[in-house]
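Only a single protein chain was left out; the remaining protein chains are all shown in position.
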Amino acid sequence: MELLPQLLIAGVVIGSVYALAALGFVLIYKSSRVINFAHGQIIATGAFIAFALTQRGVNFWLAGLIAMLTTFLLGMLIERVFLRRMVGQPIIAVIMVTIGLSSVIDGLIHLTPYGAGTFGFERPALLTGQGIELFGLPLSKTQIAGVLMALGLLGGFTYFFNKSTLGITMRAVADDQMAAMSVGTSVERVFALAWAAAGLTAAAAGVILGLMSGLTLGGLAGIGLKVFPVVILGGLDSVIGAIVGGMLIGILENLSAGYLDGIVPGGGTREVFPFIILIIVLLIRPYGLFGTKEIERV
Amino acid sequence: MSQPQPSQLEVQGVTLTFGGLNALTDVSLTVPPGEIVSIIGPNGAGKTSLLNCISGFYHPTRGHITFGGHDLSRAAPNVVTSYGIARAFQNLELFRGLSVVENLLLARHTHLRYSLLDSLIFYGRASRQEAENRAYVERIIDFMELEEHRSHPVGTLAYGIQKRVEVARALTLAPQLLLLDEPMAGMNVEEKEDMVRFILDIQREQGITIVLIEHDMGVVMDISDRVYVLDFGQLIAGGRPEEVSADPRVIEAYTGVAEEQQAVGA
Amino acid sequence: MTLSTPHTSNAPPPQVAASKDDLTVNNVEVVYHDIIQVLRGVSLTVRAGQVTSLLGTNGAGKTTTLRAISGLLKPENGKIREGTISFAGKTLSALNGTDVVKAGVVQVPEGRRVFKHLSVEENLRAGAILGRGNWKEDLERIYIYFPKLPALRHKQAGYTSGGEQQMIAIGRALMAHPRVLLLDEPSLGLAPLLVAEIFDNVRRINREEGLSVLVVEQNANIALRNSDYGYVMESGRIVMEGLSAQLASNPDVKEFYLGVTEGGVRKSFKDVKSYKRRKRWM
Amino acid sequence: AQKTVTLPWSGAITGPTSDAGASYAAGVEDYCKYANAQKMLPGITLNCVIRDDQYNNANTQRNFEDFVANLNAPVFLGYATGGALQLKSVIQETKIPTLTASYHIGIIDPPNNTYTFLPVSSYSENIVALLEYVAKKERGAKVALIVNPSPFGRDPVVDARKAAERLGLKITDVQEVGGNNLDNTALLKRLESQGAKYIINQNTAGPVANILKDAKRLGLLGKMQFMGAHYTGGEDLTKLAGDAAKDFIWATSYYLYDEGTQPGIILAKKIGTQFKRGADTIRSVHYTSGMMASAIAIEAMKRAGANPDAAGVYKGLISMNGSRAFNPGFAVGPVTFSAKDHIGAESLRLLQADATGNFKAITGAQRSAMFQLVHPMK
Partner (left out) sequence: MPASRFTQTGNYRTKYRQDQTIFATYAEQLSLIVLIGLLLLLPLILPKTMLRDVNMIMIYAVAVIGLNITTGYTGLINIGQAAFMGVGAYATALAATRLNLPFFIAIPMGGLAGALVGTFVGLPSLRLKYLYLAVATLAFQIIFEWGVGHTPLLAQGGAISLPQVQVFGVKATFFNHNFVWYYLILPVLVVMGLLWRNVLRTKHGRSLIAVRDNDRAAAAMGINPGTAKIMAFMIGSFYAGIAGGLFAYFQKAVVIEDYGLHISIQLLAMAIVGGLGSLPGSFLGPLFIVALDRVVGGTSNWIGSQNLFPAGVDAATALRPLSFGLAIVLFLMFEPRGLANWWRLSRLYFKKWPYKF
C-alpha cells in the first residue's frame, strides 16, 4: 500500500498551492465581505510580472519580490478605483464588479505578450536539483517551498488577525463598518490593505504555481475557480480554513484521481469531485470547517 | 374580521437551550383571548426568545405551545402565521425597499387563494382577489393613520413611522393574536401615546389578543390586563400589573425602584 | 426661571465660563443625498467636563447632529452644507471620521452596534486602533467601570444581552481615549435597571475623568436627571435649551417628554386621546 | 473582367485555443493573398475573409451564414471541433464543401458527411498509428490513453480500443485530463501501478507538458514512453515542457519548420516573410496547416474553372486522386480526395524529440493499415 501515502503527500503539495491561492481570497472576504472573482487574474498578473522580469535578466527572487510588491499596489488600486464605490451596494453587484474586473484584467494581460501561449520560469539555483523523497514519492524543491510558504503565511496571518489590533480591526470592519468608523478606523484604509495583502499572496501563489506547472493565462486564472471548494470547505473568512481546506481539497482530489478515476468511465473525476464535496459541505455545514457562523436573531 | 371562537395561547413548560445556555427554563403561561398581556424582564431574560418560540422562529427544546388546538412548538413561522398569530419585530424587519402599501399587501399572502396558474394568466380569480385586497389594505392604512406615507419606500421613513408600519403590517394579517416586541422602543412620550392608542384600539375594536414586550413600565402598568416577568429565562412573577410591580423580586431584578418613584418630581 | 426663549437661544449657557475645550456646533445645516435637508441651523455647546443632553422627537435630527460632529455623515450620503463645528481649536466639520476621533471626539452609535462576531475583549481592542496609550492598561480601566465585562471577555459579543452590548459599545469608545463622548440613545431597548446602571457609569466616568459627554435620549427622564445642561430639538432645529433641572420643570417638556400633566402627576397611557395639544414652541 | 470569389475562414483568433488559431488564420490568409498575387486563379480575385469566432459555435454559425448567404462563398474553412460538428447538417443542406482545422473523425463520419473533408489524417488515425508502433516494439504492451475532456479528446478512444484489441495491446486506462491539471502525481502513480508503459495523449500541448514535467519529477520518464496526436507535440510542447519533452513521440502529417528543404516549408517561409509575419508564427506548425487548408480550397476552385461555385469546388476536391492528386508540399503525402475518401493527406510520420526538444522523424511517411480496418470509411 504505497499508493495511499503517496497520494496523500501529493495532495498536500498541490493543496498548499490551493491554500495560497485561497488565502488572498479569504483576506478580502474577511474584511470586506466581498467575493473576489478576479483573484485568479491577480494571481496570473503576479506570475507574469515575475516572469517578465526574469526574462529581462532580473534575479528570480528579486523578480518575485517585485511582483509581490506590484500586486500589493495593484490590489490597493483595484480597491480604490472600483470597489470603494461599491460600498453599500447589493452583494450581487459587488460580485459582478469582480467578475467584470476579471474580464478587464484578462484583456489587459492580452495586451502583453503573455496573453496567449505557455511559458516557464528559469528555475533559480536554490530550487534546482534533487528534492527529498517521502514514501518513495520524490518531491521537488519547488513543491517543498510551496508547502513551507503556505504554512508560513498561515502562521503569520493567523497571528495577525487574532493578536494584533490592526488584525482585529480588520475583522471588526467586516462586521460593522459604521461602528468601526466610529472609533476612528479608516475603513477605506482597511479595505485597501486587505486587497493589497491579497494581491501580495496572489503573486506568491502565482509564482509557485508557475514554477510547478508553467505559466498560462488560462491555467493561472483558472485557479480562481478552484479556490471556491477550498474556501467553502475551510470557511470563507478563516485563514486556517484556507490552508486546511486547500490541503483537504488537494488530498481529496488526489484520492479521487487515484481511486475513483479507475471506476468512473473516462475518469477525470478530480475536475468535478471538489465541487461535489463543496455541495455536500454546504448542505451539512454551510459556514465550512472554520468559518464564522452568521449570527442571526430576530 | 370576526373571530368565531377566540383561542387561548398556552405555553407549557417551555425550555429553550442554545449550546450550553438556557435562554428559557420551564416557562408556563397563559394568554386569555381578548386581553393585553405584557412580558417584561431584564435584557437577555428571554422575552424575545419566548416570542420566537411562539411564532415559530425557534423551536423549544422541551415543552409545548398551543394555540386554538394547534401545536406551535414545531411549526414553521409561516405556518404559525396561518393559525392567526401575527408579530411585529423588536428590530424592524420590514421590506425596506418596498412602499408601505406593498408591505401591507404582502401581509395578505395567506388570505389570497389562487394558484400560480391564476397568477400567470391574471384573469378572473387573481385579478378579483387582488382588487378586494387593495381595499382591505387601504382600510388598515386609514386605521393606522399612515395615509401620507402610503407610497413611500419604508426604508426612508423615520424610525417611529417604521415601527408603526411594522404594527400595521402585522394587523393586516388579520390575526387573532398579535405579538408586539418593544413597539415603543426609541420613542418619546408623545409618540408612545400614539402607539398606545393604536394598541388599545386594536384590542378594543377588533377584539385581537395582544402580547406586548415593553421596557417602559409606565405603558406596561397602564394598559396590561396581565403581566409576566422573566429573569434569566425563568418566570419569576405573573399577575395583575399592581401585584407584579410591587413584587420585590421584580423590583430587584428589573425596575430597581418601585414604579411610583420613577416619575420626575424634582 | 432662566429658560431662554425659543429661536433666540444663542446666548451662552449661564452656568460655567466658556472653555477652549468646549465643543461648539454653530449654525449647522445638514442635507442627505443633496436634497433632504435635516438640520436647519443647529447650534449647541457641549461644555468641557459636563454632561449635555439632547432630546427630541423621532426624526428630529438628533442622530444626524451627532453624525455631523463625528464625521460619520459621509457613509450615509449626508453632508454639512452650512455652519461649523469646532473643538479644542480644531474645526471638526472639515475633518473626516478618523481625524475627528484623533481630535478626541468619539461617538457611540445608535442601537448598540457591537462587532457581533468578535469576542467582547476583541471588541474593546478594536477601539484602540489609533494606538493611544497602552491598550492593556486601558482594558483594565474599562473593566473597572464595567465589572460585568471581564467575565464575558471571550464570549462572542453578538450573544450578549442588550445592556452588556451597550457597555461594550461605550467601553470600546473609551478605548480611543476620547475627550468628548457622543452617546446616541444608550437606553434604547434597555431594561430600567440597566438604563440606570449605564447612566450611573457615564456619570462616574464623566466625574472621574473629566470626560465631556453629549447624550442623545428619548428617555428624557433619565437624561435630564443625569446631565447638567440640555437641548430640545424638533424638525431639525433647537427649540429649547437650559439647565437640565430647569428643562425638567418646563411644562411642555413635562407633557411631551416626561409624560407628566401640568398638575405634576404622571398621566396614564390608558387615557390618551387622539386629540393633540399644540406645542407652545411651534 | 476580374470575378471576385470569397475564400472564407472562421476560427478562434481570440479566445480559447487562439494561440493555435491565430497562426492558423495567418496561414490561411497569407496563402490566399499569395494566390492572388500569383494570379493562381485566372480571371478570379479571391476575397480572403478571415473572421474571428472566439471558439464560440454561435459565432461560427453566424459567420457561416454570412459567408454562404451573403458572400456566396463556394467553400468553407472552419476551425473547431464543436463548431464543425454543429454545422454538419447545414453543410449537408447547403452543399458547401468544408475543411476544418479539427481532424476529428466524426466530422467526416455519417450522417451529413457528403461535403465535409479533413485536410490530413484524423486524430484517430494518429493514435492508431502510435498503437501500431507500440505493438511492433513490444507485443502485449500495456497502454494508457489520456484524452482531453471534450469531443475533440474523446473521439479517438473507440477506435483506439478496437485497434489495441486487434494488435494484442492492453489498454489499462482511459483518463480525461483538461487544461487545468496542476498536478498529475495521482494519475501517473496510478498508471504506474497498473504497469502501463506507453501513454498516448490526445490533447493540447499544455496539459501534456504538465504531465511530462510531473513524470520527470517522479522519475517515470525512463519507465514510460509518452506519445501523442497532432495537437500534442511540436514547438508548443518543447516550449512548455522543456527537457521533460525528451523522447516524446508525436504523430503528425505535417512537415516541420526545421525541415527547410521541403518545398512546402520553403514556400511557407517565403510567404511568411513576404507578409511580414513574426518568426514565432512562421515556425508554428499551425501556420503551415492553415496554408494547407487554404491551398486545398484554392486548388479545388482552380479545378472548378472559371466559375467556381460550391458544386464545382466539390467536384474539384473529389477529383484530387490518382494522377490528379494535389501535393502542395506542406504535409508528408499528397492530398487525395474522392467521393468516398474525405481525408486529404493520409500519410503521417512519427517523430521523436531529442534532448533539445527538436522533433526528428523516426518513421517514414506512412498510412496506418490498422486504422482502415477499425474505422472503415463509409
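Should a chain be cited, it is by its letter among A, B, C and D, assigned in written order, with residues numbered from 1 in that chain.
Heads up, the rule we're going with is that a residue touches a chain if its C-beta (ideal position, glycine included) is under 8 Å from a C-beta of that chain, and two chains touch if they have at least 3 such contacts.
Since this is a predicted model, take the numbers as computed values, not measurements.
A.B. asks: Where does the absent chain make contact, in terms of the chains shown?
C.D. replies: A, B, D
A.B. asks: Pick out which of B:Thr25, B:Ser49 or B:Thr81 touches the chain that's been left out of the picture.
C.D. replies: B:Thr81
A.B. asks: Just one of B:Ser28, B:Thr66, B:Thr110 or B:Gln206 touches the chain that is missing; which is it?
C.D. replies: Reading the full complex, the residue touching the unseen chain is B:Thr110.
A.B. asks: Looking at D:Ser18, D:Thr100 or D:Thr172, which residue reaches the missing chain?
C.D. replies: Selected residue, touching the omitted chain: D:Ser18.
A.B. asks: What residues on chain A make contact with the chain left out of this view?
C.D. replies: 35, 82, 85-86, 89-93, 95-97, 99-113, 115-116, 225, 228-229, 232, 236, 264-266, 268, 271-272, 275-276, 278-279, 282-283, 286, 294, 296, 298
A.B. asks: When the complex is taken as a whole, what residues of chain D touch the one chain not shown?
C.D. replies: Interface with the chain not displayed, on the chain D side: 13-15, 18, 22, 50-52, 54-59, 61-62, 65-66, 68-70, 81-82, 85-90, 93-94, 106, 112, 149-151, 154-155, 176, 276, 278, 280.
A.B. asks: May I ask you to list the residues on chain B that touch the chain which is not drawn?
C.D. replies: Residues touching the hidden chain, for chain B, are 55-57, 76-79, 81-82, 86-87, 89, 93-98, 102, 105-110, 112, 114, 116, 118-122, 126-127, 130-131, 134-135, 138, 169-170, 173.
Everything that follows uses one rule, which is that only the chains that are shown with their structure count from here on.
A.B. asks: Comparing the two chain pairs, does B-C have more C-beta contacts than A-C, or is it the other way round?
C.D. replies: Greater number of contacting C-beta pairs: B-C.
A.B. asks: Distance from the CA centroid of chain A to that of chain C, rounded to the nearest Å?
C.D. replies: Once rounded, the distance between the two centres reads 45 Å.
A.B. asks: How many angstrom lie between the CA centroids of chain B and chain C, rounded to a whole number?
C.D. replies: That gives a centre separation of 30 Å.
A.B. asks: Can you list the chain D residues in contact with two or more other chains?
C.D. replies: Touching at least two other chains: none.
A.B. asks: Give me the residues of chain A that touch two or more other chains.
C.D. replies: Answer for chain A, listing residues that touch two or more other chains: 297.
A.B. asks: For the complex, which residues does chain A have touching chain C?
C.D. replies: 87-88, 165-166, 168-169, 171-172, 174-186, 292, 295, 297
A.B. asks: Can you name the residues of chain A that touch chain D in the complex?
C.D. replies: Going through chain A, the ones touching chain D are 3, 6-7, 10-11, 13-14, 17, 110, 116-120, 137-140, 209, 212-214, 216, 218-219, 222-223, 226, 250, 253-255, 257-258, 261-262, 265-268, 270-271.
A.B. asks: In their complex, what parts of chain D are in touch with chain A?
C.D. replies: Of all residues in chain D, those touching chain A are 14, 16, 18-19, 22, 149, 154, 173-183, 185-187, 189-190, 193, 205-206, 209-210, 213, 217-219, 236, 239-240, 242.
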